[in-house]
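Here is the structure we will look at.
Removed from the display is one protein chain of the complex; every other protein chain stays in position.
After this line comes chain A, so read on.
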Amino acid sequence: MTTLTKTEDSPAPTGPDSFLSVRDLKVRFSTEDGIVKAVDGLSFDVERGKTLGIVGESGSGKSVTNLTILGLHNPRTSTVEGEIVLDGKELVTATERELERLRGNKMAMIFQDPLTALSPFYTVGRQLSEPYMKHKGASKKEAKDRAIEMLTKVGIPQPKMRFDDYPHQFSGGMRQRAMIAMALMCDPDLLIADEPTTALDVTVQAQILDLLKDLQQEFGSAIIFITHDLGVISHVADDLLVMYAGRAVERGSVREVMREPKHPYTWGLLSSMPRLDSSVDEALEPIPGSPPSLLNPPSGCPFHPRCAFRDQVPGTLCSDTRPPLGEGRAAACHLTAEQKQTIFIDKIQPRLR
């Protein structure tokens, strides 16, 4: 018997101040080829004023998770199980109308590519004003004042003139700033940033990250920051969740996970990250193999086909049994704590220095 269908029974730590709490979330898409388990038993919490970083390869379920929180998944092709509780309100079972009232108001999203994520047909000002008018019942004039205030806050020069510009008249960095301003129009308590800096060049990236931090301090929002860039995450996040094949494989504070990763997949992620101070002769260490198909995920630990250390686990435990993710600082792996410690010190740490 495999315990593939069994989910992580141990819940993530529920802080007293936990603002968003996701429990055992499962998102499935039915496609022509079968059922894709895009998210398979995911649990996490985000506190007010804190930033949770979610990292993982493409297709690990990061974006799907967050679209599901907003209720933007396609209800015709996907099924959602589990619990998403935002400030005491259950979202999985909420009606479309209830979700509409929360979206852009209590929870907002910043998308990856601001060029395609902003409508080319309407002015930036109009796109910013819309949610404010809808959620706050503001007049056009009030919404315009608010939009100009937010454009100023995110550092767009001459916001009064820019208000009537179209997105294509903005530069890439300015578009992303406008996008952030749009997300912040209604002072959302939860801000989801889906790779907000991926489409930007490095100098602009740093500005946007600083901007997000400043805004968080000002508004006290909870932020979920999705990225595949570990360099970025260490600057912005407080806690870190590493996702693989639709599941969380490691959790902890950013400092803990970056300094002392405990999961072989996280080791792989960190080793494959280029470092400025490493010798140019030193080759990067990619993770062998490719991410699994979520149509037919591997049995047991989903990472076992790519794992270099599975021979240290007795028997067929890795391919049979799904390792649970413990509470708090944890990694879902069958290796014992001592084994992890030894491997990390002998093999992984030298690569990270």
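Following the convention adopted for this analysis, a residue touches a chain if its C-beta (ideal position, glycine included) is under 8 Å from a C-beta of that chain, and two chains touch if they have at least 3 such contacts; residues count from 1.
Throughout what follows, contacts and distances are computed from a predicted model.
Chemist: UniProt names the one chain left off this complex as which of "propanoyl-CoA C-acyltransferase", "ABC transporter permease", "Anti-sigma regulatory factor" or "3-alpha-hydroxysteroid dehydrogenase"?
Modeler: UniProt lists the chain that is not shown as "ABC transporter permease".
Chemist: From the list A:134, A:213 or A:235, pick the residue that touches the absent chain.
Modeler: Selected residue, touching the omitted chain: A:134.
Chemist: Looking at A:24, A:57, A:87 or A:100, which makes contact with the chain not pictured?
Modeler: Within the whole complex, the residue contacting the unshown chain is A:100.
Chemist: Touching the missing chain, which residues of chain A?
Modeler: On the chain A side, contact with the omitted chain comes from 70, 72, 76, 96, 100-105, 108-109, 111, 113, 116-122, 127, 130-131, 134-135, 166, 168, 182.
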